[in-house]
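Quick one: the structure is below, questions incoming.
What you see is the complex with one protein chain gone and the rest in place.
By written order: A, B and C. Residues from 1 in each chain.
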Amino acid sequence: MNRFLTLVGRDLRLALRQGSDATIAVMFFVLCVVLFPFGVGPEPNILARIAAGVIWVAALLASLLSLERLFQNDYEDGSLELLVLTPLPLEAVVLAKTLAHWLVTGVPLIVAAPLLAVLLNMEADGFGVLVLTLAVGTPVLSLIGAIGAALTLGARRGGVLLSLLILPLYIPVLIFGAGAIDAAILGLSPRPHILLLSGLLAGALPLAPWAGAAALRQAVE
Amino acid sequence: MPVFAGTDLTCLRGDRLVFTGLDFRVGSGEALLLLGPNGSGKSSLLRIMAGLLRPFRGRLAWDDAAVADDPDRHRGRAHYVGHLDAVKPVLTATENLAFWAALGGAPVPEERARAALARLGVPHIAGVPGRYLSAGQKRRLNLARILAAPAPLWLLDEPTVALDRAAIGLLEAIIAEHRAGGGMVVVSTHTDIALPGAATLHLDDFTPAGPDDGDDPGDDAGDDDEDTRP
Amino acid sequence: MAEFFAMGGYAAYIWPSYALTALVMVGLLVATLKGLRSREATLKALEGSRPPRRRARREAAVHETAAEMGEG
Partner (left out) sequence: MHRFANPARFLRLSAVIQPWAAGATVVLLVVGLYLSLFGSPPDYQQGDTVRIMYVHVPAAWMALFVYVNMAIAAAVGLVWKHPLADLFSKAAAPVGAGFTAVCLVTGSLWGAPMWGTWWVWDARLTSMLILFFLYLGYMALVNAFDDPERGVKAGNVLLLVGVVNIPIIKFSVDWWNTLHQPASVIRMGGPTIAGEMLVPLLVMAFAFTAYFVSVVLLRLKSEILARKIQTLRLNDAQGR
């Protein structure tokens, strides 16, 4: 556990020192959402209708943005080999790095989301559910993304490839995330959606470290 | 008295047979020097020893217990130094080192890190971020890593690259000290490094087309789809 | 006959369906065969350019392990 936290701490420190990652993700998120009124027009009713979906799609893309580099730096400078060789199981390494990534890029999205909901005239009923679904859903995005980042390590044009691999797998998160908010706005219970989203998280928690570790072992071989 | 040994190791990269039928044995306090031209599999052998690469065939054993049965334990007792220095540009030398020391299980990582840097003759870089270090300093930092957390087995892949003569002397002394304390060392190198009493292993002896490897094509030769030529 | 090709007025949908299916299947087959032929030619050229004795020996070593890979 200590080793796990050491690794999380080191990744957080790295992210904070080289800056940009967190701010870029959240800026991209905001910009992406702001583009929609320009595209579909400023009609408040239309914006309110699409707000949940737009915010979720933007969150999806924003979390994808920095994923490419999740293992890339460690892979290039040789740290990854050494991480594979530490007594900490590789699955725990994947989990620790994913956790650090989520803390740096996922949490700012959750904070920024209500602000964007205001910009899009989302009904107030949806705000709490929006934050809740993002809190449960963005870790799933980071976990699934970690698999993709490990798989594309050392690939040509890894970033584009990563989106191609990962976006189809993100669809269930998008459906249940946006579905919960829509349900809340329509006065229905968002509970089933949120439970399913939690189910995805429960499934991704063991799957992603396993698959990520398998992919990383091949990457350093 | 631990013994680290490999028997009948075969390394296959893609379809290419790098080496086959390789045996080695390193006892407590002993050193093994890997020699051979580029591509003869020195790095591959070290990576197999470290557990980064799986041998296609053969067995690695620590005191007669197969390494494959408990890979986590093996990783705890080996230090591997590869071609890349794994220095993070935004972390200071001490932070870089303390991180690896902590992962290796050192009780007071910061202190160990500073002591290791001093031992390698670069105490003055302790507070310097990695991006300002020269190639030689980065290499020393990487080598300091093996001192920061104790482990009985050192696997050093061309450790002398980028080091000056004085630093190589320091490394020789450190290795001698490690062996005196019962540690084992496996080193691959192109340059001269003084390892008194070290066994040597010439990897080109084990490549399939090597001069000593004239054994029969084997019973499966008849399965060869391209017929043998006159 | 014309009636058959008219497909009860749905010719514009039915024939393209079959044409596309045929196109994909034939296309894949042709691409596969082309790749196979070109690789066969490359392999032949590579093998022709090397001294036979050494090659046979090395191949034997590789095949030996390949066989073990199968039986092991």
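What we mean here is this: a residue touches a chain if its C-beta (ideal position, glycine included) is under 8 Å from a C-beta of that chain, and two chains touch if they have at least 3 such contacts.
From a predicted model like this one, the values you see are computed outputs, not experimental measurements.
K.L.:
When the whole complex is taken into account, which chains on show are touched by the absent chain?
P.N.:
A, B, C
K.L.:
Considering the entire assembly, which residues of chain B contact the chain that has been omitted?
P.N.:
Given the touch definition above, chain B has residues 14-16, 39, 207, 209, 220, 223-225 touching the missing chain.
K.L.:
Please identify, in ascending order, the residues of chain A that touch the omitted chain?
P.N.:
Chain A touches the missing chain through residues 147, 151-152, 154-158, 161, 164-165, 167-169, 171-172, 175-176, 179, 182-183, 196, 200, 203, 207, 211, 214-215, 218-219, 221.
K.L.:
Kindly note down the residues of chain C that lie in touch with the hidden chain.
P.N.:
Contact residues on chain C toward the absent chain are 4, 7-10, 13-14, 16-18, 20-21, 24-25, 27-29, 31-33, 35-36, 39-40, 42-43, 46-47, 50, 58, 62-63, 66-67, 69-71.
Here, only the chains that are shown with their structure count from here on.
K.L.:
Determine the centre-to-centre distance between chain A and chain B, using the mean Cα coordinates as centres, and give it in whole Å.
P.N.:
Centre separation, chain A to chain B: 38 Å.
K.L.:
Approximately how many whole Å separate the CA-defined centres of chain B and chain C?
P.N.:
Centre separation, chain B to chain C: 44 Å.
K.L.:
Can you list the chain C residues in contact with two or more other chains?
P.N.:
Not one residue in chain C touches at least two other chains.
K.L.:
Chain A: which residues touch two or more other chains?
P.N.:
If we look for residues of chain A contacting two or more partner chains, we find none.
K.L.:
Within the complex, which stretch of chain B touches chain A?
P.N.:
Per the touch definition, chain B meets chain A at residues 50-54, 72, 75-76, 78, 80, 82-88, 90-91, 95, 99-100, 102-105, 145.
K.L.:
Within their complex, state which residues of chain A touch chain B.
P.N.:
Within the complex, chain A touches chain B at residues 2-3, 6-7, 10, 13-14, 17-18, 76-79, 81-89, 220-221.
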